[in-house]
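One protein chain omitted, others in place.
Letters A and B mark the chains as written, and numbering starts fresh at 1 in each.
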Amino acid sequence: MGIPIHVNVNSKSYQREVDARQLLVYFLRDELRLTGTHVGCDTSGCGACTVIVDGKAVKSCTMLAVQADGAHITTIEGLAENDALHPLQEGFHEEHGLQCGFCTPGMIMSALDLLGKNPNPSETEIRHALEGNLCRCTGYHNIVRAIQFAAAKMREEVTHG
Amino acid sequence: MIPNEFEYLRAGSVDEAISLLQAHEDAKILAGGHSLIPVMKLRLNAPAQLIDISRVPELRSIREEGNTIVIGACVTHQEIASSELIQSKLPILAEAANMIGDVQVRNMGTIGGSLAHADPAADWPASMLATEAEIIVKGPNGERSIAASDFFVGLFTTMLEPLEILTGIRIPMPATHSKSTYVKFVQPASRFAIVGCAVVLEKNNGHIDNIKVAFTGVSTKAFRDVNVENALKGKSLDATNIAVAAEQAAEGVDVLGDHFASNEYRKHLAKVYLKRALNSL
Partner (left out) sequence: MASMIGQPVKRIEDKRFITGQGKYTDDVILPQMTHAYILRSPFAHATITHIDVSAALAMEGVVAVFTGKDIAEAGIGGVPTGWQVNFRTGETMKEPPHPLLVKDKVRFMGDAVAIVIAETKALAKDAAELVEIEYEEHEPAIFAAQAIQDGAPLVHDDAPNNLCFDWELGDQSATDAALANAYHITTLEFENQRLAPNAIEPRSAIGHYEPGTDKYTLYTSTQNPHLVRLLMTAFVLGLPEHKVRVVSSDVGGGFGSKIFHYIEEALVTWCSGKIRRPVKWTAERSESFMTDAHGRDHHSKAELGFDKDGKVLGLRVKTVANLGAYLSTFAPAVPTYLYGTLLQGLYSTPAIYVNVLGVFTHTTPVDAYRGAGRPEATYLLERLFDNAAREMNMDPAELRFKNFIPPFDGINQPGYQTQVALQYDSGNYEPVLKRALEMVDYENLRKEQEEGRKNGKLIGIGFSTYIEACGIAPSAVVGALGARAGLYEHGQVRVEPTGKVTVFTGSHSHGQGHETTFAQIVADKLGIPMDHVNIVHGDTESTGFGMGTYGSRSLAVGGSAIVKSIEKVIEKGSKIAAHLLEASVDDLEFAEGKWTIKGTDRSVAFGEVSLTAYVPHNYPAGLEPGLDFSSFYDPANFTYPFGAHIAVVEVDPETGKVTLKRFVACDDVGNVVNPMIVDGQIHGGLAQGISQALLEGVVYDEQGQLLNGSYMDYTMPRADDLPMFEIERKVTPCPHNPLGVKGAGEAGTIGSTPAVVNAVLDALAPFGIKDLTMPLTSEKVWRAMQQKSNGHTHSK
């Protein structure tokens, strides 16, 4: 019947049997009930489903759950440590980087990928890094600010240990 | 958006994948899935089996072999973009990789998957043609290489035989003094190429003695633009020569048209983007 997979999601280990055709996003939402990851389109365009798989941002609507077998996955639910918000979460709050909140988890995950590669991105680099994520509410202005906020904070954390 | 049902098979080696292909008539090869899964979600394609080759170690490396660079089929666009070897030896590939889709697509999508899919608006084919890549395929009868210029047959069709798997790309090491670039006019919704232009050239005493120009997005398949190459061979890269060469771009080719770019406009863009590519070199 199902295919056995083993995944680590938000530092928690799961053994599950999945249908071959189950997309990772539905595995997260329907099986693990991690509904913070959203589905906004059918053509891998909007980025609302973005999660981190083995350190990289991917669109979980364009990945089969079986492809994630053995992977470490971080979703928006796993970003805050012991209730302490991640600098990106803080940035989105401080800079009003979200309105309806639907695209936000995916935006934050893409930004996380960016800041992992480039701790001090320019405005242009931030905008370029968000090309796989659509937001209809904010006009992106405050999302850029939110990521700048987080980048500065994360650099500071690195400097001051 | 949920695909039709299928059976998932994971191959541990290329040979195993070939055996699985032989055993399953309606099977498809799954690498990063970024060309295949979208069409399966839309139920435009419903293979009975997917054979996942993405974990086959030999398909995952970028390496130097003699005077060539070999990129495994399952290397992702992002891995190419960030590879130091590619950045130093074949910077055009890093440049092109960075322009594919978006970061999430680059993190999962593979060069082999993209080439086998042969979307006429994909980015890779132009730089494959301009770097004179060979596409390495393996089937029940063993391995063979297909020149990139022969590989693309038409809209979503290649020289790949039904039981063959694209295993990698072999690219001759460019001359140390060669220059290259990939430029792109982007389709604003999909971020595919309306026009993608790859140029690789070598100059000798200010004169071009070797040039390869290729376009993607312009026609049903990517192509080398020999007219442009001939117009520039032996010439210097001055404004006049560039303008004359640009007039040749995409001439004699059946140019695509859609609501983003008519064939007339697309042809015009091919000329402009060729000019921009040449001016940057």
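As a convention for this text, a contact is a pair of C-beta atoms (placed from the backbone, for glycine too) under 8 Å apart; a residue touches a chain by one contact, two chains touch by 3 or more.
Bear in mind the structure is a predicted one, so any value in this text is a computation, not a measurement.
Remark: the absent chain touches shown chains A, B in the intact complex. Contact with the undisplayed chain is limited, among A:Arg16, A:His72, A:Arg127 or A:Lys153, to A:Arg127.
By the touch rule set out above, chain A reaches the unshown chain at residues 19, 21, 29-30, 33-43, 45-46, 48, 75-77, 79-80, 85, 89, 92-94, 96, 98-105, 108, 123-124, 126-128, 130-131, 133-144. Listed here are the chain B residues that touch the chain not shown: 1-2, 4-5, 43, 185, 188-190, 259-262, 265, 268-269, 272.
Throughout what follows, only the chains that are shown with their structure count from here on.
Averaging Cα coordinates per chain places chain A and chain B 29 Å apart. Touching chain A in their complex are the following residues of chain B: 1-8, 10, 30, 33-34, 37-38, 41-42, 50, 52, 54, 78, 82, 101-105, 107-108, 189-191.
Of all residues in chain A, those touching chain B in their complex are 3, 19-21, 23, 26, 39, 42-45, 47, 50, 56-59, 61-64, 66-67, 110, 113-114, 117, 129, 131-133.
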